[in-house]
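Structure record follows, encoded as structure tokens.
A protein chain is absent from this complex, but the other protein chains hold their places.
Up next, subunit A:
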Amino acid sequence: MEINEQNGRLVIELPAVLDLPAAAEIRDLLIDAAARDTAADVILNFHNVDRISTAAIQVTLAAAAALRLAARRLEAEAVSPAVVDAFRNLGLASDLDQLLDT
């Protein structure tokens, strides 16, 4: 995983499985993205994601809050049904909606 700058946005392409180790990696990338001296929004691209864990979802919640404090946004795009189900099953559908609400 890495951060790519695309059209003034910082995009992270997520892998198929967002398990515990992947959650740690995403956290580090998001800390990096949030710390950059830029106003660019951060985009999580879920196109490849087949499975997501609670750990990874927690990281996205914390990252969204961190970026919000810096007047920036964390956005989700190309969200797969598996990811929608996961957020919904955890009672976090509204949180996903906020990430999707551009």
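Please note the rule applied: a contact is a pair of C-beta atoms (placed from the backbone, for glycine too) under 8 Å apart; a residue touches a chain by one contact, two chains touch by 3 or more; residues count from 1.
Convention: contacts and distances are computed from a predicted model.
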{"item": "Chain excluded from display, named as in UniProt, from \"Branched-chain amino acid ABC transporter permease\", \"Nickel import system ATP-binding protein NikD\", \"Chemotaxis protein CheA\" or \"Hydantoinase/oxoprolinase N-terminal region\"", "value": "\"Chemotaxis protein CheA\""}
{"item": "Per the touch definition above, residue among A:Val59, A:Ala76 or A:Leu96 touching the missing chain", "value": "A:Val59"}
{"item": "Positions on subunit A contacted by the hidden chain, ascending", "value": "20-21, 23-28, 30-31, 34, 52-59, 61-63, 65-66, 85-86, 89-92"}
